[in-house]
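Everything below concerns the one structure shown next.
The complex appears here minus one protein chain, its other protein chains still in place.
Each chain gets a letter, A, B and C, in the order it is written, and its residues are counted from 1.
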Amino acid sequence: LRLPAFVSKTRSEVSPMIEPARSAHRFRAVRSRSVALCRPLALEDYSCQPMPDASPPKWHLAHTTWFVEKTFLALFEASTPATDPTYDYLFNSYYESQGARVARHLRGTLSRPTVAEVLAYRQHVDERVQQVIERGLSSEALAALELTLQHEQQHQELLLTDTKYLLGTQPLRPAYDADDAELAAEHRPLEASVGDWLDVAEGLRELGFRGDGDGFAFDNERPAHRVWLRDFSIRKSLVTNQEYQAFLDDGGYQRPDLWHAEAWAVIEQEKRTKPLYWTDEGTHYTLRGVSPRPPHAPVTHISYHEAHAFCSWAGFRLPTEAEWEVAAPSLAWGQRWEWTASAYAPYPGFRPFAGVAAEYNGKFMVSQQVLRGASFATPAGHERLTYRNFFPPTACWQYSGIRPARAFA
Amino acid sequence: LRLPAFVSKTRSEVSPMIEPARSAHRFRAVRSRSVALCRPLALEDYSCQPMPDASPPKWHLAHTTWFVEKTFLALFEASTPATDPTYDYLFNSYYESQGARVARHLRGTLSRPTVAEVLAYRQHVDERVQQVIERGLSSEALAALELTLQHEQQHQELLLTDTKYLLGTQPLRPAYDADDAELAAEHRPLEASVGDWLDVAEGLRELGFRGDGDGFAFDNERPAHRVWLRDFSIRKSLVTNQEYQAFLDDGGYQRPDLWHAEAWAVIEQEKRTKPLYWTDEGTHYTLRGVSPRPPHAPVTHISYHEAHAFCSWAGFRLPTEAEWEVAAPSLAWGQRWEWTASAYAPYPGFRPFAGVAAEYNGKFMVSQQVLRGASFATPAGHERLTYRNFFPPTACWQYSGIRPARAFA
Amino acid sequence: LRLPAFVSKTRSEVSPMIEPARSAHRFRAVRSRSVALCRPLALEDYSCQPMPDASPPKWHLAHTTWFVEKTFLALFEASTPATDPTYDYLFNSYYESQGARVARHLRGTLSRPTVAEVLAYRQHVDERVQQVIERGLSSEALAALELTLQHEQQHQELLLTDTKYLLGTQPLRPAYDADDAELAAEHRPLEASVGDWLDVAEGLRELGFRGDGDGFAFDNERPAHRVWLRDFSIRKSLVTNQEYQAFLDDGGYQRPDLWHAEAWAVIEQEKRTKPLYWTDEGTHYTLRGVSPRPPHAPVTHISYHEAHAFCSWAGFRLPTEAEWEVAAPSLAWGQRWEWTASAYAPYPGFRPFAGVAAEYNGKFMVSQQVLRGASFATPAGHERLTYRNFFPPTACWQYSGIRPARAFA
Partner (left out) sequence: LRLPAFVSKTRSEVSPMIEPARSAHRFRAVRSRSVALCRPLALEDYSCQPMPDASPPKWHLAHTTWFVEKTFLALFEASTPATDPTYDYLFNSYYESQGARVARHLRGTLSRPTVAEVLAYRQHVDERVQQVIERGLSSEALAALELTLQHEQQHQELLLTDTKYLLGTQPLRPAYDADDAELAAEHRPLEASVGDWLDVAEGLRELGFRGDGDGFAFDNERPAHRVWLRDFSIRKSLVTNQEYQAFLDDGGYQRPDLWHAEAWAVIEQEKRTKPLYWTDEGTHYTLRGVSPRPPHAPVTHISYHEAHAFCSWAGFRLPTEAEWEVAAPSLAWGQRWEWTASAYAPYPGFRPFAGVAAEYNGKFMVSQQVLRGASFATPAGHERLTYRNFFPPTACWQYSGIRPARAFA
């Protein structure tokens, strides 16, 4: 089995809410992809946690299954068998309403259940879901099912980024899959010229997801609302490896004036001198192994702190998420998450999902920065113009890059 | 000597940029107040640091003096004697351009220089400044001088809040000054009824400091710019002790669903069950000692996390800083800093101060929340409608309270 | 394949230095047992590190092999191929002379090399060793070979105790091997009566390993030397689960007066209330899974701190290692390591091994306590009257128990 394409052809399509007839097929397709993504791994990789933020692949496989139990089966299965209480403890990520759980940084201490047991757990849950689907789904059930799949797709991206971190920080630096041709896209150079900018005129714009019943969006993308934007310019291309190298060569990691105070404290304490995965020899680690850094490819695996410091150095700034969303239809986007200058906060009139999923987004709306766009690792069809990704400003193991903005010239 | 009034009569006046003729007088007045604020202290209090965020009073006295040296004397004194390099090391707060410094959490390990030596240092620097003033000030020098005074006033507020923390967390809980009548204002009940709300209609509004040469504002308040605001309601009064007590009585500190995820982690780890300075017996610590909590006074010393959780419980939300600034002229404000829903970020077109002061504001524009208003401890004349105070979401030792907002009813 | 017996029939035999002719056989036998010990594990268990002190099974398999390379092949193989430098980095435990190494607490982040690769590494090294053996061994080479085997045997015991910790702290509490009849010996009740004591009269005694060329002993067991012992009594049996339960029932874990100061700090910080592996329901975790605690079996997995506190409560004390060694020939010993009152220190005239093995023992001779005897998990033939085991006073995941001593009645 080959991986499905990571990037869809046309970014303009919004993934439509699936019709009942297609549910079973879509459920199987999405769920099976998680397992497929793990296929290049050694069994030893599945349970390993290289840092607190990166979960073991096995844990992703189990947690997403547990999520299906809690947010779909618990509500729509006629007679739900009790979940194994140990699984509740093991595979709850952060849902306080679902009780105690293994501390996040200890997920790598769980050798059991085994991978085979987790795969059996997946299969058992999937069969139960398909029985429910066969009996027919109310629109409510259909929406709940879709949430489990969107959730699964988010974890598929994390599966790849966590796996890249796991393998890329092994002293032996093994490839994820050295032969997979599609992985070459991971660091594909840009087509746009770094000199091209888009000018956007001042005015009142609309932000957020406008769909009603049609199409899925997370609670954090709603409601649509107006914002006033000053005129601004945004670059058509992302910052390249070559540009970022110039920042390094100019002493970027030795100049505190370019960094936020808390960023500089990290630089000093962790003795950071370059992006994650960069080596001193002009190479970097990719899913196909260590390879030369293409100078014209977008710099990737950049933290918000790094993105800000680079912009300070270059005389640019990061766009706000409103600027990004307004400009994006005129830009090529989708192979890197793009850090924005916006802290993650509720839109005016924000209402969280109901039930278990109330904890999905709202409780993280502090101390995080928004990323927009999509990445090489985002499942096809999961990306969306209004999508709000978010990570702490130190996070650098995602496929995150830099798109410069500046005042209207 | 009595303390000058903590709160000005009329909040509507903006502190005007002082004229050259008044400079010497104003300089003496502001500088001497810092020393006056320390007068109720025991000498033992001056060097003590009760937590990493609260600096010793002696350190405030010395650092503000060092700041005058670095940002005024270094530029405008004819022949500047070299600063004692040890003082550079001891009294630099966070200015990377000024070299190495004592780690913030170790300020309490500095018994030397003594208080007498620090006061002599203040006097020496003040005399040098007055000689410069006597020779006449360019407008540039006048602006630099004003910055040192605004800086001094910010530290005066910290001096009081740090001192309150120092004394209030001593097992003996001594009063700062049990007899000072003016300190009664610290927890004065509100006049506005908790039921009154102000409705503000949707529209394009202007935010930020509009003055040109006239009047002082920090770089972070500029430039003025437009924002689109949906209609909203904001309460005319702050949340009271009684209302916050109801939140406690309803199990507010035991319900993770009300808190941000990172806030809940703090609650659990530090076993927080009530605001700082509240005791179990219906009293709280004030600058006049432990006393009953007035039920109708605004709840104070609240972290952003607590403010958010209270609002979640009560069905309110916090206002954004834009909403606050638009509504404030129609509200009574000024005895509590008011947490806003806005993360601290640059205004569009933000340009930092030049020189040493470039590090004043901009480098903190991540992972902090904005507070608006002013407090009991803010020096008279220092408050301003466009003033942007900021602290991390955990900070609770400032005079910070909660003003509810909500959707237009 | 069944595990070889964990405990030898007669403890009085000292493992004789093997003759050249038997070397190949003994090498194969010892080396293959390490692999056999891992056979009941799931592959997921091999790379997992449940706490900093417990190494992953895979790491034990690889490290012991690396040790053979460094202390035998590097010296006695005609032309030694270079060791993979990454393996040096990965599988060096604590040998400063051998360069940098993975931090101990990060061994669980190593998913690679895989188990299959480690087993291939073992086989490759073993074949090289056997070629060297076939060519004939000098007495020096024979001694070096024996050290690698003694080292391997020490790791076999750790393999079992680390594995027990790994499995016993999994929320699912899987058995290591629920069907292995020999594992029943793990918690076999004692035969001696708890009331029997051995009295030893005052006098000058000899301590330490007396053998010259015959028989193996570590450097820390030498030289033999005299000590003066006051008369003392030592109990013929170890403290039982029942006796330790009485200590718990009497509030032993709530009484600071029974504990060393640093022990009590641990009790308070980690909220310890009972031995590792004990549950609240009268059961404990064993290699065959959770099972009832036999009241008359020796209490096991006890830290030095716990052993001391128990003795303080019971009116006993721990024996010194000299007392233990003098009394042991008249006692039944060998199924539990026995904590002694002696800190780990060099014997008078101590001389460390030469070469790489200089770091084997001496550099740990501070802040550790000596244990004497042997355990259920000690490979048959590896135990010895003069053997000095040592662990920090907090260590409790070894098969460690308590033998009381007291003044002559």
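As a convention for this text, contacts are C-beta pairs under 8 Å (C-beta built on N, C-alpha and C of every residue); 3 or more make two chains touch, one makes a residue touch a chain.
The model shown is predicted, which means the values in this text are computed figures rather than measured ones.
Student: From the touch rule at the top of the page, work out which displayed chains the omitted chain touches.
Tutor: The chain that is not shown touches these displayed chains: B, C.
Student: Identify the residue among C:214, C:257 or C:280 that touches the chain left out of the display.
Tutor: Of the listed residues, the one touching the omitted chain is C:257.
Student: From the list C:28, C:101 or C:225, which touches the chain that is not on show?
Tutor: Final answer for the missing-chain contact: C:225.
Student: Out of B:23, B:49, B:153 or B:220, which residue would touch the omitted chain in the full complex?
Tutor: In the full complex, the listed residue that touches the missing chain is B:49.
Student: In the complete assembly, which of C:29, C:120 or C:407 touches the absent chain?
Tutor: In the full complex, the listed residue that touches the missing chain is C:407.
Student: Quickly run down the residues of chain C that touch the omitted chain.
Tutor: Residues of chain C in contact with the hidden chain: 94, 96-97, 204, 225-228, 230, 232, 256-257, 259-264, 304-305, 308, 317, 341-343, 345-346, 348-349, 358-359, 363-367, 369, 393, 407.
Student: Which residue numbers on chain B touch the omitted chain?
Tutor: Answer for chain B: residues 42-51, 58, 86, 89-90, 102, 108-115, 166-167, 169-172, 174 touch the chain left out.
Keep this in mind: only the chains that are shown with their structure count from here on.
Student: Please categorise the chain-chain contact pattern as a line, ring, star, complete graph or other.
Tutor: Topology of the interface graph: linear, an open chain of contacts.
Student: Which chain is most central here if centres come from C-alpha coordinates alone?
Tutor: If one averages C-alpha positions chain by chain, the most central is A.
Student: So which chain is the furthest away from chain A, centre to centre on CA atoms?
Tutor: So the farthest one, by centre of C-alpha atoms, is C.
Student: Could you give the separation in Å between the centres of chain B and chain C, each centre being the mean of its C-alpha atoms?
Tutor: 59
Student: Hunt down the residues of chain C that sit against at least two other chains at once, touch-wise.
Tutor: Residues of chain C never touch two or more of the other chains.
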